[in-house]
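Excluded from the complex is one protein chain; the other protein chains are retained at their positions.
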Amino acid sequence: MPSIRMKAISSGDTTEVQALVQHPMDSGFVKDPSGALIPPHHIETLVFSHNDKPVFTAYWGPAVSKDPYVKFAFKGAAKGDTLQATWIDNMGKTDTGTAKIA
Amino acid sequence: MIVRRLLAVLIAGASLGAAPAPAPNPETDRVAFQSYFFTKFPNVKHEEFGNGPYAVNAPMRKQWEEIMQFPPYEPALDEGREAFEAPFANGRHYSDCFDNGGDGIRQTYPRFDTKTGEIITLDGAINACRVSNGEKPLPLQTGVMASITAFMSESSRGKPFDIKIPADPRALAAYERGKEFFYARKGQLGFACASCHVQGAGERLRGDILAPALGILAAFPIYRSDWGAMGTIDRRFTSCSAQTRAVPLPAQAAAYREVEYFLSYMSNGIPITGPGTRP
Amino acid sequence: MSLHHTASQEATRRTALRLLAGLGLYGITMPSIGQAFASDAPGWPEAAFKAKTQDEVLAALYKGKLEMSKDVTIETPEIAENGAVVPVSVSTKLPGVTSISILVPENPYALAASYKLADASMAMVGCRLKMAKTTKVIAVVEAGGKLYAASSDVKVTLGGCGG
Partner (left out) sequence: MKTASFAFLGLMLCASAMAATQPDAEATFKAAQSEEALAKAEQAAWTTTETTLADAQKSLTAQKWDEAKALADEALALAKRSRAQATEQKTLWQDAVIR
């Protein structure tokens, strides 16, 4: 299962993007059932690009909710174009996803 | 004459002292149950009751609408579809076990099984299907079970609960036991299901708005922010028990299946909204 | 997708890093962002995310003074249904917006999220944040090199940082 789900909808010149990433976003302040602190594990950057150009970059800390969601909009894309998103977390893990603009 | 009159008085007195329980009539119960909630929440459209706290609290509804722009259960829906469509080792499918291939049938569960005399929930039917096809049953509270029921519920969205109580004394007895479970106080806190979800419905308990009992199961399975994950009806029942400081029963315990039967019957006519999201 | 670190994911990570570097993101950061640790993602403003107070965050992230502005709109619920998931959205009609940051001063670390906007981006963002307790939420918009802010209050009865 891809970790990034995107909905990119174009209306006129503007494309509205919503993305949902599956990630624990552990804050480092929560204890597991045995009482031990769960170490922080969160996405640090999430970059959206269109035609290989970044259109929106999120820098996130541990206060972003589990399975994070972000919504933004940008200009200059057309229906059928591909939007790409890549995240990297504080443990060095990463994933990339794409979506067709509808 | 005098003796007879005396006897009559005595009998009347006895019946006054200990009023016999009225003969069970689920349909009378359902009408009274629903009109209680319709009166308590006069501004809530009847079909909205499947949206739980969001039906009765405007600020919560606004947050919910924002969350529903990209519901956190979507990954589970995809996982559920994949799991539902994957064949068992023997080549058969889940769809072989259900009416209409399992499409749009969520609102007809739980059912009374005339063969075993037991209440069978959708989750139970899914595991029964697996076992009859030589597969191991799924864990009941979360994970793939929640994903499959999410997928099956989605195909029933908008279809009103349609629970049947067949003319079988065992079905009526199961219904009555479910009703007793719903209204009886339990746990060290002495809370019944009804304490929170009838009398307390719409009110705030700690941070939460208590959902009305009417339609409360229509949204399951749910993604709860509190869990940060999906959960089934069993997961909710066991956590409800623990919250009242009662030792939770095992998932799919007869008592849980029966209270699900009762509650779902009470909600006949309220459309399925699941899968749902809750705080 | 599994979060276990596999060889193929390591390869993806390298590809991603190369991609980010190639896109010119590496090193291009907001003014006065401190040097990120090698283990952190390129461009991630570590000092700002480790800061405890609003002032420390602003000092780590930006230069200049904050000005409260009616042109910045922040939307939050009055009472959070769950502190673990509070929807927050920020938008502005101000021209030349290059970044939007969201601060939750009552959290252990004050900075929750910082968004870098490209020329093509519209000046708006929506996200979901954790809030430990009742707090102000501050949106900082960087536009034309100046800082504009708006704040809003969120009542949290069920904290988002507990177990």
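Here the chain labels run A, B and C in written order, and each chain numbers its own residues starting at 1.
To be clear about the criterion, a contact is a pair of C-beta atoms (placed from the backbone, for glycine too) under 8 Å apart; a residue touches a chain by one contact, two chains touch by 3 or more.
On a predicted model such as this, the values are computed, not experimentally measured, just so you know.
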{"item": "Omitted chain - touching chains that are shown", "value": "B"}
{"item": "Sole contact to the chain not displayed, among B:Lys45, B:Lys164, B:Arg185 or B:Arg204", "value": "B:Arg185"}
{"item": "Residues of chain B (touch criterion as defined above) contacting the omitted chain", "value": "21, 29, 32-33, 36, 179-180, 183-188, 190, 192, 194, 198, 242, 245-247, 249, 253, 255"}
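Note that in this section only the chains that are shown with their structure count from here on.
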{"item": "Touch-based graph of the chains, sorted into line, ring, star, complete or other", "value": "complete"}
{"item": "Interface with more contacting C-beta pairs, comparing B-C to A-B", "value": "B-C"}
{"item": "Distance between the centres, which are taken as Cα means, of chain C and chain A, whole angstrom", "value": "13"}
{"item": "Interchain centroid distance [CA atoms averaged], chain A/chain B, Å", "value": "35"}
{"item": "Contacts with 2+ other chains: residues of chain A", "value": "1, 22, 24, 65-66, 69, 71"}
{"item": "Sequence positions of chain B contacting 2 or more other chains", "value": "225, 228"}
{"item": "Complex contact set, residues of chain C against chain A", "value": "1, 3, 5, 9, 12-13, 15-17, 19-20, 23, 25, 39-45, 49, 84-86, 89, 104, 107-109, 111-118, 120-122, 124-132, 160-163"}
{"item": "Complex interface listing, chain C residues touching chain B", "value": "77-87, 89, 126, 128, 156-158"}
{"item": "Residue ranges of chain B touching chain A (in the complex, touch as defined)", "value": "69-70, 72, 74-75, 78-79, 225, 228"}
